[in-house]
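Notes follow once the structure below has been shown.
With one protein chain held back, the other chains of the complex are shown just where they sit.
For clarity, chains are labelled A and B in written order, and residue numbers in each chain start from 1.
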Amino acid sequence: MKTLKKILIKMLIFILCLIETYPIFWMLTASFKQQHEWVSKPAYALNSGFHFQNYIDAWTRGHMSTYFFNSLVATLVALFFIVYFSVTVGFALTKMRWKMRKKVAMFFDMGIMVPIATALIPLFQIYNKVNLLNSRTGLILVYIAFGLSLSFFLVTSYMRALPQEILEAAVIDGCDIYRLMWHIVMPLMKNAVMTILVLQFFFKWNDLLFSMTFISSSNLKTIQTGLLYFETEFGAKNWGAIFASVSMSVMPLLFIYILLNKRVIEGLTSGAVKG
Amino acid sequence: MNKVLSNKKAIAIFVLPPLILYSILVALPVVWSFYYSFFSGTPGLKWEFAGIANYIKLFKDSNFKAALWVNIRYIAIVMLGQVGLGLALALMFEFWLKRFKSLVRTLVFFPVVLPTVAVGHLFAKIYEIQPNYGLLNSVLSAVGLESLVQPWIGQASTALYCLIAMDIWVAMGFYAIIYYGALLDIPGDIIEAASIDGCNGRQLFRHIIAPLLKPVTITCLVFSFTGTVKMFESALALTGGGPGNATKSLSMYMYNVAFGYNNMGYGSVIAIFVFALCFVGSKLIRRFDESY
Partner (left out) sequence: MKKKVLALVLMLCLMTAAFSGCGKDEGAQSNEGTSQESNQGSSDNVNTSDFTGEDPQLEKHIKILSIWAEDNDNGILINNILQRYQDEVNPNFSYEYELVSADDMKTKIATLASSNDLPDFFAYESGTPLKELVDAGKVLDIGSELERIGAMDMMNPSAVSLLKNLAETNELYDLPLGLNIEGFWYNKALFEQAGVEAPETWDEFEVVLEKLHAAGIQPLSCGAGDKWGATRLVNAYTVRLLGENAMTAAANGDAKYTDEGYVEGAAKIQEWAEKGYFGQGVTTVDMNTAGTMLCSSQAAIFYNGSWFTSNLNDPTYNLQGEEGIGFFNIPVVDSKVSDSNSYSMNCGNILAMDKEKYDDGTAWFLKYFVEEIGNEAMSTQGTVKGYVYTVEEGEMTHYTSLVLDKIMNAETAFAWYEAKMSSEVSTVAQENVQTLINGDMTPQEYMESIQEAYDLSR
């Protein structure tokens, strides 16, 4: 009986892994298919030969290089500032003493409840007036602003758990506030930072609403908007090239993920989100 | 100690820049949206004061009601699916997976890193039926289940659920990892003690594990809710809102109204409503968290 149970469980896990990864595997193999293969053979058939032209098409005609660069720059810069602000403001909101502390904390907290859709129209007007439309800066600014609330929420729970003694010891040793921040607090926040990085990366990398609304010139488009308009570029649906571009947008991420896998998961799991 | 911690200059340096950014780009627009909702048309093109007329229009608007119903179903099922299945996966990792732990965890997290539009394209091809069977249909056909072959995203009865399935597939790995971390924190002795005392699996879960996971669950629900209330990118990429308006969310409707019909005033009303929805939802979820 026990062995049956074991086998069933193993099968379940196997099926699970299959469901999670097969679509990606399919996408990769399909990206090497030629146009006629889509028509003549069933979808699940493996590609017969490696039609690299799809990738070349995607990179050049499909401008994946540009989109990739844009997404990367916007996301990374925004991430940097989000993390920086999270730690500093998080600390200020939990450990430091000042009058408006609670009110400001609540103010930031409300941000979690603001869906992008609500702010979109006025933001558009604002950006219009200050000429930030269709600019990388504009996009990054709005990415940062909307990443703050959730990140603060995460950081504050970690911060509260920070033992007061460590801080006191450092102060006694002669630390001023800035050294306290950078040399003591920051390192202790590694796990929180990791979580924020992953979460915010997920949200920014995937953003479509902002980039769709604010960016109109082709050389500033991000991956998401680029992919969305792909069909227009290729006229008839060139699925091979579309999948190739999707694969390209995904491969580096997967690669980085595999490399950093351990760190990421450690960060997410160890002492994470204690609420 | 206190002196260091109340260093006003430091506080200003730390807090002011993000505060200003946040106020202008997040807080101000909400108020602005509210102001706009009392007008109709587009500023610059045809801008008229409409008073409460817009709000009254909202309640009579059948498109709005349809989109709202789409959103509610989506949010409810996706949240449950993502977090619930994430939890189930985490439990499996902890208790049943003996070998290949690392590998499986990595694999399960893969879909999370994919851009949503890419996933949309991918699944559109999976669900395809004309002119050729996509992955799902061709597999069904190959195993003899031809009768199940249908236009998954082409008919109103299944389109939304296909979209939901797609979004659950993407994120459940993420929540699985978070839960797994939380599970690791539960001291092994408690579990051992409980099983020695005769607790079986289900009781173990209900009385020991679940309560300990409560804070994590709240956080996960908040994350999930924030993500689902938006409902825009994945729907746009997979079905474009169709067929008809079966997968058209409030955000998409708002986008259409504001930018397609050039009625930013009315669009703002919908936007305010989405905000209210988000507000109520978050408060409800937080209710369950005592430490708040």
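Assume a contact is a pair of C-beta atoms (placed from the backbone, for glycine too) under 8 Å apart; a residue touches a chain by one contact, two chains touch by 3 or more.
Keep in mind that this is a model prediction, so the values were computed, not measured.
Participant: One chain is left out of this view; which of A:F69, A:F124 or A:Y178 touches it in the full complex?
Facilitator: Checking the options A:F69, A:F124 or A:Y178, the one contacting the hidden chain is A:F124.
Participant: Would you mind spotting which of A:K10, A:R61 or A:K190 touches the chain that isn't drawn?
Facilitator: A:R61
Participant: With respect to the chain omitted from the figure, which of A:S48, A:S65, A:T137 or A:S218 is a touching residue?
Facilitator: Only one of A:S48, A:S65, A:T137 or A:S218 touches the chain omitted from view, namely A:S218.
Participant: Given the full complex, what residues of subunit B touch the hidden partner chain?
Facilitator: Here the touching residues of subunit B are 42-46, 124, 127-131, 149-156, 241-246, 248, 255-256, 259-262.
Participant: Which residues does subunit A use to touch the chain missing from this display?
Facilitator: Against the left-out chain, subunit A lists 39, 61, 124, 128-129, 212-213, 216-218, 228-229, 231-233, 235-237.
The rule we apply is simple: only the chains that are shown with their structure count from here on.
Participant: What does subunit B use to touch subunit A in their complex?
Facilitator: Per the touch definition, subunit B meets subunit A at residues 1-2, 4-8, 10-11, 13-15, 17-19, 21-22, 24-30, 32-33, 36, 43, 89, 92, 96-97, 102, 104-118, 121-123, 125-126, 128, 131-135, 137-139, 141-142, 169, 173-174, 177-178, 180-182, 184-185, 214-216, 218-220, 222-223, 226-227, 229-230, 232-233, 236-237, 250-251, 254-255, 258-259, 264, 267-268, 270-272, 274-275, 278-279, 282, 289, 291.
Participant: Quick one: in the complex, what on subunit A touches subunit B?
Facilitator: For subunit A paired with subunit B, touching residues are 9, 12-13, 16-17, 19-21, 23-24, 26-27, 30, 38-39, 42-44, 85, 88-89, 91-93, 95-98, 104, 107-108, 110-123, 125-126, 141-142, 144-146, 148-150, 153, 167-168, 171, 175-178, 180-181, 199, 202-203, 205-209, 213, 223-224, 227-228, 230, 239, 242-243, 246, 249-250, 253-254, 257-258, 261-262, 265, 268-275.
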